[in-house]
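My structure is below; once you've seen it, I'll send some questions.
One protein chain is absent from this view; the other protein chains keep their places.
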Amino acid sequence: MNLNVKLPGLDMKNPILPASGCFGFGKEYAGLYDLNLLGAITIKAATGSARYGNGTPRVAETSAGMLNAIGLQNPGVDQIIENELPFLAGYDTPIIANVAGSTVEEYVEVARKISKHPVIKAIELNISCPNVKEGGVQFGTDPELAKMVTAAVKEVSDVPVYVKLSPNVTDITVIARAVEEGGADGLSLINTLTGMQINLAGRKPLLANKIGGLSGPAVKPVAIRMVYQIRQMTNLPIIGMGGVTTAEDVLEFLLAGASAVAVGTANFQHPFVCSEIIQNLPDVLSKYGFSSVEDAIGKGHEHADTNLSRA
Amino acid sequence: MNLNVKLPGLDMKNPILPASGCFGFGKEYAGLYDLNLLGAITIKAATGSARYGNGTPRVAETSAGMLNAIGLQNPGVDQIIENELPFLAGYDTPIIANVAGSTVEEYVEVARKISKHPVIKAIELNISCPNVKEGGVQFGTDPELAKMVTAAVKEVSDVPVYVKLSPNVTDITVIARAVEEGGADGLSLINTLTGMQINLAGRKPLLANKIGGLSGPAVKPVAIRMVYQIRQMTNLPIIGMGGVTTAEDVLEFLLAGASAVAVGTANFQHPFVCSEIIQNLPDVLSKYGFSSVEDAIGKGHEHADTNLSRA
Amino acid sequence: MIHEQLQIISRKTIAKDTVEMTFHGKMAQEDILPGQFLHLLVGEGSNHMLRRPISIAGVDKQESTITILFKLLGEGTNTLAKAKPGDQLDALGPCGQGYPVDELQMKHALLVGGGIGVPPLYYLAQRLHEKGIQVTIVAGFQNKEQVFYEEAFRELGNYYLATDDGSAGEKGFVTDIIKKEGFDFDQFFTCGPTGMLKAVSTQLEDEEGFISIEQRMGCGIGACFACVVPAPDSESGYKKICKDGPVFRAKEVVLA
Partner (left out) sequence: MIHEQLQIISRKTIAKDTVEMTFHGKMAQEDILPGQFLHLLVGEGSNHMLRRPISIAGVDKQESTITILFKLLGEGTNTLAKAKPGDQLDALGPCGQGYPVDELQMKHALLVGGGIGVPPLYYLAQRLHEKGIQVTIVAGFQNKEQVFYEEAFRELGNYYLATDDGSAGEKGFVTDIIKKEGFDFDQFFTCGPTGMLKAVSTQLEDEEGFISIEQRMGCGIGACFACVVPAPDSESGYKKICKDGPVFRAKEVVLA
């Protein structure tokens, strides 16, 4: 079965890619299976200079999900280019660079540098990290700022730009519209919902950062809703994510309107999950009457008769 | 152990109350256990006249949660007063009326009427129902409207008013501040997150209303985060809820800053859950070193050193 | 309605993806009407926040057992099927209103079932048969592999079988058999997929009868308003399937 999908900058063998921050820079998972199997790979966020991130604990388990507050720890864009990207050049899989920053200048600097590297086929502009005081989440919640940073990055990027949206907003379609106006080539959603767990014995928030980002199956209904709503208002391609653990979940995102589907938290539970999903996807597609991935994209809207841009 | 809590209008034997919409008007659960055990009871939303609600299916199961789109089905405030409240008068448990509407006038009318009934000890002003086109969610997402409807209802209500907030906003503290300015006696949170499930075989959203409200353990981290954030900015008492299934969950909400804790979805999984939680609560409190419920409220903030009004 | 940990005493696959499970429990001593259901907790922890409604397909008061039949459909029924004899299942039951077998005066009953709607009709057939009422059963399945309880039904009355592909019984739908045979009966009782219920109740529009309907449920006890069905003549305009149903007089409710 034809699993190919073609998105701006990304010629994918299949619609499955690991989500940023859940796959490092690929090396660890390369020891488990062949990364050439993947449709694409999104690497961990890059910032202008090295960041050490938040204190520990940085993760907590929740019902059908987890909280994380890694805090954009990364060695900085130059080190990433020097030490991490060469390894990925050995694979025939498009690499997406997740770009973060505290200021427009930082976003622009990182995007300019990393987009010039030949393995990078697209940028995922992370305006939605909830885990750092200056992590760019203000850019993800204010439509004017979102548009501005998108336009600034588009100007310097050599590759298409997917803007990764935060679900922690009153109306996600407003932000989607703004980044579309800023020139985004695609959208990526959702990043994590902000949440907290309190340690009963310690009598304080469990994460050192107190607040963290909620991901995993728990958030899938929110993600599906947002992909569906955005699909009704724009034709920009969507990389959907949030709680995917099975090929059935992938089909649900495709029906909602995603053209590619990222897998994050599930990699921790089942390190082989991306390869397993890719293996199961043809059967699941044909079970539900589809003859290719393209065939399924957006098909959950056929009977749609209401405008849901506002729930 | 002393489980009492005293909140405006509510003299509660313990901090546990069923959440609105998950306990009908009490009759069904009265067949299972003695409602006098409960700290309070929140009844199903009342509107000005009868509402038939949305089409079916109205519920869907999700990972560690569920979606509902009942759509405020209820017989209308007059019928509720006539047919439902008399039964509850037989119990020595304060009743909270959940008040909904499409217009300020409707909220005011319902609140005026129902607050005069002797069994009603407080109003929960529902400005956060995501499941009806005109369900008042605009009042829950716009701070000006939130303040206005709160003030209008306060003016006519004979009992204290708790405003029930929607989690589907960029910054919940802004809405909390607004309703505090409007004169709210307390806050109630969270209502459901908006979500969707797509039926793979049907190739369309499973719920007839397409979008529904996500509840259950999946959303608890979001609820805890919001209670904690709001506790840092106001002293208004908080009725916390979202995903409670155990006495440990109740303690987590108390530590976050809630003074009472409502249980919704868990009633469907375990119809006796409220009575079981009340039974287990003393042991859980003493296990973690607390000698009463009052003793635990807000204690998750002891070490707090950062202002989290904005995540 | 009571709440009980029912003990599984047998589990059998009796047709394709169809499991018959028998429990031991005090609940069997309740007055259980055909058409009533169990609301079953599935799995552990918070994997399944909603219970699963499954009809009661048989009650043995003497042995204090209850039997259900269910089809493996999604995660819930697949998890249920993994429970083994000796395990306990958390059940609420008997839930809802069943077929009023004791109140109806009749000589001849027509039972029409489709697929996994057939099991409650088996218990109904037993109860009617016990009362000396003549029973005709028309059962429809997709194909031969899905058929169950054929022999058991034959012992209780006249049994007609239809399959969509003709691989067992007659090729066609239950309505084809009803049309062809032109049965003479006092009351009909039907349970099955909504499409079939509509076809049958349209076909038998001039007769008296009962239908049993399904809907996704929350509480299962009448508190959450998840499972309503329009009922134009009732005061409120709707009925709750879990509490006022799942069995209704055919003309009482409007099928979606």
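For clarity, chains are labelled A, B and C in written order, and residue numbers in each chain start from 1.
We adopt the following convention: a residue touches a chain if its C-beta (ideal position, glycine included) is under 8 Å from a C-beta of that chain, and two chains touch if they have at least 3 such contacts.
The structure presented is a predicted model; accordingly, all values stated were derived computationally and were not measured.
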#### Entry: Touch with the omitted chain, as defined above, among C:Gly43, C:Pro100, C:Gly172 or C:Pro230
C:Gly43
### Message
Tell me which of A:Leu37, A:Ala50, A:Ala151 or A:Val174 is the one touching the absent chain.
### Response
A:Ala50
### From A:Asn68, A:Thr150 or A:Ser259, residue that would touch the chain that is not displayed
A:Asn68
### Query
Of A:Glu28, A:Glu105, A:Glu155 or A:Glu181, which residue touches the hidden chain?
A:Glu28
### Summary
In the full complex, chain C touches the hidden chain through residues 43-47, 75
#### Entry: In chain A, positions touching the absent partner
21-24, 27-29, 31-32, 44, 50, 52-53, 55-66, 68, 70, 73, 75, 216-218, 245, 265-272
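Throughout what follows, only the chains that are shown with their structure count from here on.
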#### Entry: Innermost chain, taking as reference the mean of every protein Cα atom displayed
B
### Message
What's the farthest chain from chain C if centres are computed as the mean of the Cα atoms?
### Response
A
### Query
When the centre of a chain is set as the mean of its C-alpha atoms, what distance in Å lies between chain B and chain C?
36
#### Entry: For chain A paired with chain C, centre-to-centre distance based on mean C-alpha positions, whole Å
46
### Query
Any idea how many Å lie between the Cα centroids of chain A and chain B?
33
### Task
Mind pulling the residue numbers of chain B that touch at least two other chains?
62-65, 216-218
### Query
Which residues of chain C are in contact with two or more other chains?
46-47
